[in-house]
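Input: one structure, supplied below.
A single protein chain has been removed from this complex, and every other one stays in its place.
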Amino acid sequence: MSLKNRSLVTIDDLSNREIEALFSLSDEMSDSINEQYHLCQGKIMASLFFEPSTRTRLSFEAAMNRLGGRVISAVDIGATSLAKGESIADMARVIGNYADVIVIRHPWEGAAKVVADYAGIPVINAGDGSHEHPTQTLCDLYTLKKERQTIRGLKIALCGDLKYGRTVHSLIYALARFGVARIYFRPGSGLEMPPHVLRKLTQDYGGVLYKGPATDLSSLAQVLGDQSVDAIYITPTDSHQLALMPDIQINLDTSEGAIYVTRFQKERSEDKSPGAVSKKDYPKISPGVLKGKEFKRTLVMHPLPRIDELAYEMDADPRSMYFKQAARGIPVRMALIALLLGTREVDIPEGERLPSVQKTDYPVYKRGFGVSCHNPSGNCVSIHETKYIRPEFKIVSFEPLALRCVYCEHETYPKYIASSDWHEGRLETKKYHSADSHLIRKIKPENLIIFDTETEAQTHGFKPSSYASKRNDEQET
Amino acid sequence: MSLKNRSLVTIDDLSNREIEALFSLSDEMSDSINEQYHLCQGKIMASLFFEPSTRTRLSFEAAMNRLGGRVISAVDIGATSLAKGESIADMARVIGNYADVIVIRHPWEGAAKVVADYAGIPVINAGDGSHEHPTQTLCDLYTLKKERQTIRGLKIALCGDLKYGRTVHSLIYALARFGVARIYFRPGSGLEMPPHVLRKLTQDYGGVLYKGPATDLSSLAQVLGDQSVDAIYITPTDSHQLALMPDIQINLDTSEGAIYVTRFQKERSEDKSPGAVSKKDYPKISPGVLKGKEFKRTLVMHPLPRIDELAYEMDADPRSMYFKQAARGIPVRMALIALLLGTREVDIPEGERLPSVQKTDYPVYKRGFGVSCHNPSGNCVSIHETKYIRPEFKIVSFEPLALRCVYCEHETYPKYIASSDWHEGRLETKKYHSADSHLIRKIKPENLIIFDTETEAQTHGFKPSSYASKRNDEQET
Partner (left out) sequence: MSLKNRSLVTIDDLSNREIEALFSLSDEMSDSINEQYHLCQGKIMASLFFEPSTRTRLSFEAAMNRLGGRVISAVDIGATSLAKGESIADMARVIGNYADVIVIRHPWEGAAKVVADYAGIPVINAGDGSHEHPTQTLCDLYTLKKERQTIRGLKIALCGDLKYGRTVHSLIYALARFGVARIYFRPGSGLEMPPHVLRKLTQDYGGVLYKGPATDLSSLAQVLGDQSVDAIYITPTDSHQLALMPDIQINLDTSEGAIYVTRFQKERSEDKSPGAVSKKDYPKISPGVLKGKEFKRTLVMHPLPRIDELAYEMDADPRSMYFKQAARGIPVRMALIALLLGTREVDIPEGERLPSVQKTDYPVYKRGFGVSCHNPSGNCVSIHETKYIRPEFKIVSFEPLALRCVYCEHETYPKYIASSDWHEGRLETKKYHSADSHLIRKIKPENLIIFDTETEAQTHGFKPSSYASKRNDEQET
């Protein structure tokens, strides 16, 4: 089965079976890493990094070179084409004519999707703002698989910056899909998992949220009973203290596990004032913290680079996986590139070709006016590239009304609705209503019109219903 | 016939027949783009970009990689070697020992010529200030050729920034040489074609200038009569209005045509104050502007990146050529590199090997003192690299005296002249005269000495003739 010409923008672009087949190919690459240098001969990868990055970029470039392909790269492009005012779409179309595959990192959430929409060649997302970083997730999953044979049933703690850490977001969706038993959240203070990620976990993947007792990481044993933690995944900051509790805890399935910690993403924090995030609450992993028996076999994972959240004393500890995670990035990325370029195929039995990602089939809203993405950091690509991108959403909830941006996946809660049906020819019925009106149940999804503000609604020729202003439109219609 | 070891600094470095042969090879490259990856095996291209650029650089690097060659690249070098004070000539000599071909972009006009003078290997100019960008011109011509079969007799409108847009300057010379019928100029206000380009067009290539009636682009039909426009070439800015007239119009030959618009080169404008260029006069191309029957088959061309001068609504229009122009940059650059490296040869019949560029044979002035290039932006390489470059000019006119800098091709109009013959042994005759004196006819070109200022003349031991000060030297000599 061929993955040729597919793109990897979010981790959900690959089914579980495809990921497993990719891992088999990664094993093969790993075993003969120096013998692949003809596999992608004559192919070109464009490496486009709009944010500084050394490790991820060099990992992709090394992988392509190991395959015998060539690399053209543009680093820190913020200062070049963007400075001349070129759009992402124009760049994608042009580079799509130069190369055979594009790897893109960009500070705007959803930028990789735009590139994939316009390039006409396979696109790999190497990180788009705080949104996703699916190849890091592939390396993380591959490490779990190699060390624990299966991902199903593991118990995993995610620590640190769960708000801006894009690696954590991609990872949590994948863990849910692969049937991890429990995920413990241990965020730094003010760095909790954002609501749109939690909704996706619960509503799209069927996860169940529990509020756990207040506790610090070293006494996690009390929460766990006699269960052990399979992995801790940690993210960096400057903090030197472990203080708080795992404040949310998710039970997804049954049982086995890894700890994964991610770095506090300084550059993506909206509030950059010194007091914005309390560093003293940031978890820190050291041999001392992991001396309990529940951590005896716990894998310590980190996407790197680390700052202070992971002690150098851990480096010699056999539980530490972070350098292995980085090393495994090469065979995993080699496998991925070869698959998307079609120079290798995956072996998936006929009967198993259905993706195990049964994505919830939400109605799509794409009128392109009246409502725009309310990404809290303002970093959604649809907010920046308005000349050619029209806002587009999935309606993930009607009561209350909630829209998920198809680019950045952040949620927007618009205040007003109307119907395209009601007013045809009858101007007096061209009215808008509060979004929490019961009328939302009466308007057919294909007729629904949504507005952020009354001004927007009025600009488009709608008048307020009495409920819209008085919060009482029941009688009026 | 081999082009091995030739350089491409200006579009005039290739004859018409050579350009046509290069296009045949481009066709061949285009047809088998994935099968050329052994053609330049073992060869190295140095890609030296002293100005930010993503598209042009990646286009060259992709072309070299498609040919199986290797690339070493230095981007935004302003911050490195130049910061350490290294001269362009030193850099050229050193890199000339590392690589087999150099691609250079530099903000100084004439810099590519200096690199070609010192490197000892083929050099390709990828843009030198506002001077030339010959490979962009090759892509433009190739597109015209592919879409209209011939360039001879076309009618082409050039719109936007005709002053700083280097792509336009290279293009206009080539169009003239290939016998385009008419070129319509539609500059943004304050962005008119500079005088030294007009002189080259008329004096070197025999073009005839007409002043057309004041009109905006959409009523160009009135100017044209029932003639159609073959192409519009447009350049970017932020303006949203079309207002002015095509203020100059050139009749070069007979009849058939394209519109080409270039970007307003913000970074090269001498006056960077907001009011310096009136953006409201900047032409903007949209489907609405091109609805007249004279534009029915008009090719819309743009060197990219665009800002606001080219509406996104044009993208789906079959007349739009700009993404094709970019795509064709790969086979064209592949052909060029293979020719200059000598791994391919062109097939030009014996009898046709004379270049059709019959460059006017102007006298050369290179005493190296007394007069220097007066490039209005100060960006001529001869003004910056004074330690080893001596000013050198072509005398393009004696009455009035006009010198064309051999580096940037801007014109200088010096005020004073003298003769090396008159004063030999007779100090009382060592005098300088006003350049508009009739004496310029009596001094043999090989004896002519030229000074910018009286101070310069006096520094070199000359005394004013009475005419030099009183504008009356007739009696004196």
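When the chains are written out, they are named A and B in that same order, and each has its own residue count from 1.
Definition applied: a residue touches a chain if its C-beta (ideal position, glycine included) is under 8 Å from a C-beta of that chain, and two chains touch if they have at least 3 such contacts.
Every value quoted in this text rests on a predicted model; they were computed, and no experiment measured them.
Trainee: Taking the full complex into account, find the residue in B:Arg17, B:Arg70 or B:His196 that is in contact with the omitted chain.
Mentor: B:Arg70
Trainee: Decide which residue listed in A:Arg17, A:Lys43, A:Arg66 or A:Lys431 touches the omitted chain of the complex.
Mentor: Once the missing chain is taken into account, the touching residue is A:Arg66.
Trainee: Out of A:Ser53, A:Ser189, A:Ser397 or A:Gln458, which residue would touch the omitted chain in the full complex?
Mentor: Hidden-chain contact among the options goes to A:Ser53.
Trainee: Tell me which residue among B:Ser32, B:Asn97, B:Gln149 or B:Thr455 touches the hidden chain in the full complex.
Mentor: B:Asn97
Trainee: Which subunit B residues would touch the chain omitted from the figure, given the whole complex?
Mentor: So the residues of subunit B touching the unseen chain are 41-42, 44, 46, 70, 72, 74-75, 77, 79-81, 83-86, 90-91, 93-95, 97-99, 387-388.
Trainee: Please output the residues of subunit A touching the missing chain, sorted low to high.
Mentor: Here the touching residues of subunit A are 34-35, 37, 52-55, 57-59, 61-62, 65-66, 68, 71, 75-76, 236, 238, 263, 304-307, 312, 323, 326-327, 330.
Here, only the chains that are shown with their structure count from here on.
Trainee: Counting in whole Å, what is the centre-to-centre distance of subunit A and subunit B, each centre being its mean C-alpha position?
Mentor: 48
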